[in-house]
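What you see is the complex with one protein chain gone and the rest in place.
Presenting chain A:
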Amino acid sequence: MNLIGWTLAGACGLAGLGVVAALVTSARARPVVVGGCTAGVGVAGLLAGLGALSGEVFHARLPALLPLAGVQVAVDPLSGWFVAVIGAVVAVAAVYGIGYAGHGHGPSGRGVQAVLPVFAVALVLVPAAASVSTFLVLWELMALSSLLLVVAEHRVRPAVAEAGWWYGVLTHVGFVAILLGLVIYAAQAGGGSFTDLRAAHLSPGVRGLVFVLVLVGFASKAGLVPLHVWLPRAHAEAPSPVSAMLSAAMVNLGVYGLIRVGFDLLGGATRWWWLIVLAIGAVSALYGILQAAVARDLKRLLAYSTVENMGLVFLGLGAAGVFHASASPALAALALAATLLHVLNHAGFKALLFTAAGSVLRATGTRDLDELGGLRARMPATTVLFAVGALGAAALPPGNGFVSEWLLLQSLIHALPAGGAVTAVVMPLAVAVVALTAGLAVATFVKALGVGFFARPRSATVSAARESQPVMLAAMGVLGLGCVGLALAPAALGPALSRAVGTATGTPVDVVRGGVILRLAGIASTMSPLLIVVAVLVAVVASAALVRLVAGRVTRRRAARLWDCGAGPPTVRMQYTATSFGEPLQRVFDDVLAPQIDVDITPHAESAYLLARVAYQRRIADRVEHHLYTPIINTARRAGELGRVLANGSVHRYLAYGFFGVTGLLLVLAVIR
């Protein structure tokens, strides 16, 4: 057993300890002890992942642990990348959770706290599974434990229960799809371990079927359209540290699964598979960010942004697959590297944004952007940290999201000389999707930061907000530093990234090189986030000095009233809200969003021409949910009601059902045998 083995064993041990501790410790000590154990699980995962990325490999068989198939665990650089990302997120979110759950606020109950370490260890271990049965057991353990955590606050808000239903059903639809796909695969391959699957020779039809089935499953976990409907509900309604784990760690497993099965096991050399992946990714990216751009619930906005980012990741995966299938390994490696790096960057900024949103929720009691505002003065550290995360999510330099989107765009743009007509049509459209997504993301996060944290408070509870506790701030600070590090020194990840990509595609390529300046293999483009920051800072300091020199002493600021057109000071209600900020975009994308707008005009009693009051209400429902799921739910309900007619309580009728059923079965058997 090497470092990876010991750390994974340690993670399991700490998780067990956490569960026991949650059940026996007092309510006061519980969040600290359980949070500590969960953070330990995360740190162990991070260490195991880093070990794998530095070139160590680990393989273990534990036949006694699970009946029939036994447990097989293996960690290679690809698993290591995901184990490390997930471990880091879990560790920080758990520490944040200590502060969040304390003082009787949030999920400090015995049951919830006991599930937390289980969820953490399942998350960390899923990428380490090396056989179909181990993978499925861990996957389901992760799904069930996360479901329990999502519904932790179901007594407080009714929306939580609804989110739980949606999540429970869709995650199991996905699970069944993965189960079917992998079981068919294992049956055809004649063995359940990933080594058997890799060596199997399947007919193209079976391979295609397996790929489509696992794609459905992994897309539902990553929250891609049209299987995304659970995500904005569950991620918004879960307690904030859990939201961070779901949105920054769990969705990544959908990506991992598709890379593992699609590239590594199935070999990935069929173009139409990846064109589907690319199309789903593109649609999800656009749909997710459009919904986020018009959202007014802060956590829902962040959840839709997760849909967007997972869409971008799948778009990159699709592009990598297309390049792989058209035999351009350098581009495939670059696109895959962009994908993996975006998974990491997204995990960093999304965990930061969700924890910051959690702090806002704790301090103000509301997630509604239309009621927030003015937090800059009341929660200065949280505001700065949210701004760091928002910069990453908006994919602007020098945010960390910019680096991975830059890599993705480089791989898409340089596809023309290599590919055929399909690439020539698909890649420009993919670039346009990435660009529009990036533009809308900028608008979305300007809204989240500008409306939520700047300006003046829009409601009384917000005016009384206080900065969050040191534990929470420390956890967010670590995430913020991580985002800054990822943004400024992405080249440091080059070797690890190349190893992980090499495991997936089978051909090791040195994708990202360089120190301060980022250089790519086979493409002449260069960029340096660090030097951009330095240059902008130098320019800012120089211009400040210039102004001081020219203007001299007049640069001292004078307090002034806001411009009010001479009509008295503008009130708080005159500020732009999130709804009004998103209104132009909502009008531009009217056909996609289809908002329901009710304007209720009450005239004065004396005259119809004088207005007493005007009420305006806007609701933007999820169109996919409305058009796809409502009919399914209605059909299921009607079928259920028909079933009630069949069972009216008469014993004679039930006996008749039994009689005719058995006779029918015997007849069928008599005919076919």
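Please note the rule applied: contacts are C-beta pairs under 8 Å (C-beta built on N, C-alpha and C of every residue); 3 or more make two chains touch, one makes a residue touch a chain; residues count from 1.
Going forward, contacts and distances are computed from a predicted model.
Chemist: Refer to UniProt and select, among "Formate hydrogenlyase HycD", "Heme exporter protein D", "Carbohydrate ABC transporter substrate-binding protein, CUT1 family" or "Cell division and transport-associated protein TolA", the name of the complex member that is left out.
Modeler: Going by its UniProt entry, the chain not pictured is "Formate hydrogenlyase HycD".
Chemist: In the whole complex, not just what's shown, which of A:Gly191, A:Pro428, A:Pro495 or A:Pro595 touches the removed chain?
Modeler: A:Pro428
Chemist: For the full complex, which residue in A:Leu440, A:Val484 or A:Leu593 touches the chain that was left out?
Modeler: Answer from the full complex: A:Leu440 touches the omitted chain.
Chemist: Spell out the interface residues on chain A facing the chain that's missing from view.
Modeler: Residues of chain A in contact with the hidden chain: 293, 373-374, 376-377, 394-397, 402, 406, 409-410, 412-414, 416-417, 424-425, 427-429, 431-436, 438-440, 442-443, 446-447, 449-451, 454-456, 517, 523-528, 531-532, 535-537, 539-540, 542-544, 547, 550-551, 554-563, 569-570, 572, 574-577, 580-585, 587-588.
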